[in-house]
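One chain of protein is taken out of this complex; the other chains stay put.
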Amino acid sequence: MRIRVFEGFKFKRKDTYFYKLDPRVKLLFLAYSLFLTLYFSTFLPLLLLFLLSLVLVLLNRALKEWWGTLRMVFVLSAIIFLLNFFFSERGNKVNYASAMTLRFLTLTSFFSLFFLTTPPEELSDALVLLGIPYEYTFMFMMAMRFIPTLARDLQTIIDAQRSRGLELERGGIFKRVKRLIPLLVPLIVLEIRRSVVVAEALEARAFGASKRRTLTEEYGLRRAEYCFLAWTTILTVALIVLSRLPQTASIFGYRLPEIP
Amino acid sequence: MQPAIVVKDLYFRYEEGDYVLKGVNLTVQEGEVVALMGSNGAGKTTLIKHFNGLLKPVKGSVKVKGLDTKERSVAELSKIVGLVFQNPDHQLFAETVEEELAFALRNFGYPEEVVRQRVEWALTLMDLRKYRSRSPLSLSGGERKRVAIASVLCYDPEIIVFDEPTIGQDYYQKQKIAQLLKMLSKQGKTVIVVTHDVEFVAENFNRVAVMANGQIIADGDVEEVLTDPKVIKEADLRPPQITECAWLLGDLGVPKRIVRVEELVEEVARLGGLSEDKGF
Partner (left out) sequence: MGEGYAVEIEDLYFKYEGSEEPALSEVNLKIRSGEYVLITGPSGSGKSTLCRALNGLIPHFYKGEMRGEVRVFGMSVKESPTYELAKYVGMVFQEPENQLFLSNVERELAFGLENLGLPKDVIKRKVKWALKAFRLEDLRDKAPYELSGGQQQKVAIASVLVMEPKILVLDEPTSNLDPLSASEIISLVHKVNKDLGLTVILVEHRLELALRYADRLILMKDGKIVSSGDPRMLMISGEPKKLGVGVPKVVEAYIKLRRRGMELPRVPLSSEELAEGVKEAIYSPCNRL
């Protein structure tokens, strides 16, 4: 029983295109892709967006880690599909449910792409450069930074409790939820204890000493990055416009065949 | 009588990575006490996780009391093999120490009467009676460690594996652990201790297995293994202080295979023509 769901969000040092992009550009790209994913509610455009994210993951050689997360969220996706299928009031249920499931997968996918290629402190720096106070960006950075640690601790806790006879795969839904307590309590306590030590170490590094903290890393946008920004902006705007023009709107509204 | 644990040509890797264990062979007889040493990343923790089925072999086999671990669940194997993890905080969650100790017993389906008896026994054994109704999370580091050990001893497994029990412990606590190991051995338990504390091993063990690069590179008497410079080097270990000293005195004729203080003192006394202990 290994936890691989966090793998898609752990930063790994690689030599790929997205890794080298300025974090602000990546943030904007993420914003565009999230916007488009939430803007479209029909099957075809969402499928295309999902495939786009997959292509980018492949280009950045992050397939293994991405898959670690995606396959873990399949269960959740199935639940989303079923909920949307049974509770939606739309006409074509299969189409709508598939679209919503795809939307979930696509969102996860784009977030994964971002976090896999962006070290936590670059996100923090990007937000600082965009005007957000350091106290808040720092919180994000530390949360991201400790996700792999938390995943590792959770794995050890699962192993330790299984070694005491805790069986996680058996039993009905209520029993299974109750069995989460021996997993969650040690995890929460462990991470709270850890946060105290981390805070001590931060104090020892003069955290909070100066109101005007230095940003040593140089973030300048190169021409290639401006081009990338331009292209993605144009593409996004184009997609939105096309989806509204009467001539082309129907393509975006493609529906899966109805269930008879 | 069949061995407690037989590891045959064990190969293991996680889905995502390279092979961590590359052909491990190890046999531990019932009632033996073995130290398992090796550098970080040599695969010690990975190996012991095979003993109770947390990990299953990719190639090769692991048999515990004749049972093939590939065919048994972790719960089944944990009844026989108790694994004491390094950090007690990875386990403690119950409202009282009593509840904590009862956890494994209840998981294994023992009747409440038995659970109560065993919990009493473990509380006394690890000197935890006065904490029985307190939350294990509120205890000190050393006390939490005792609760973790008690919660495993509680259900009386035949084989007990300790993962780095001496890390961060002070001298007195280490002595208590050594005493516990002796007691378990007297009870006929099979005990395996993963550690990189060479002085602790030299003082308390007869048999040691050393791992390097996913394999066991040495397995035998402490006097032979820990005094072998090749083994020490390959496994990124340091020899016991007394052994290092014996090596430095090699040109005086001191034998190289010494780990214990008394042995070194005897050799030096012999060289110096000293009389018997005058008791100064």
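Labels A and B are assigned to the chains in the order they are written; within every chain, residues are numbered from 1.
Following the convention adopted for this analysis, a contact is a pair of C-beta atoms (placed from the backbone, for glycine too) under 8 Å apart; a residue touches a chain by one contact, two chains touch by 3 or more.
These numbers come from a predicted model, not from an experiment.
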Which displayed chains the unshown chain touches: A, B
Of A:S41, A:T149 or A:T232, the residue in touch with the unshown chain: A:T149
Absent-chain contact - pick from A:L83, A:A199, A:L221 or A:L235: A:A199
Touch residues of chain A, complete complex, unshown partner: 11-13, 119-121, 141-142, 145, 148-149, 194, 197-217
Footprint left on chain B by the chain that the document does not show: 39-41, 140-142, 167-174, 196, 198-199, 236-238, 240-242, 244-245, 248-249, 252, 261-262, 264-265, 268-269, 271-280
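Methods note: only the chains that are shown with their structure count from here on.
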Interchain centroid distance [CA atoms averaged], chain A/chain B, Å: 41
Residue ranges of chain B in contact with chain A within the complex: 14-16, 49, 52, 54, 73-75, 78-79, 82-83, 85, 87, 89-93, 103-104, 107-108, 137, 151-152
Touch list for chain A against partner chain B, complex: 2, 4, 7, 64, 68, 153, 156-157, 159-167, 181-182, 185-186, 189-190, 193
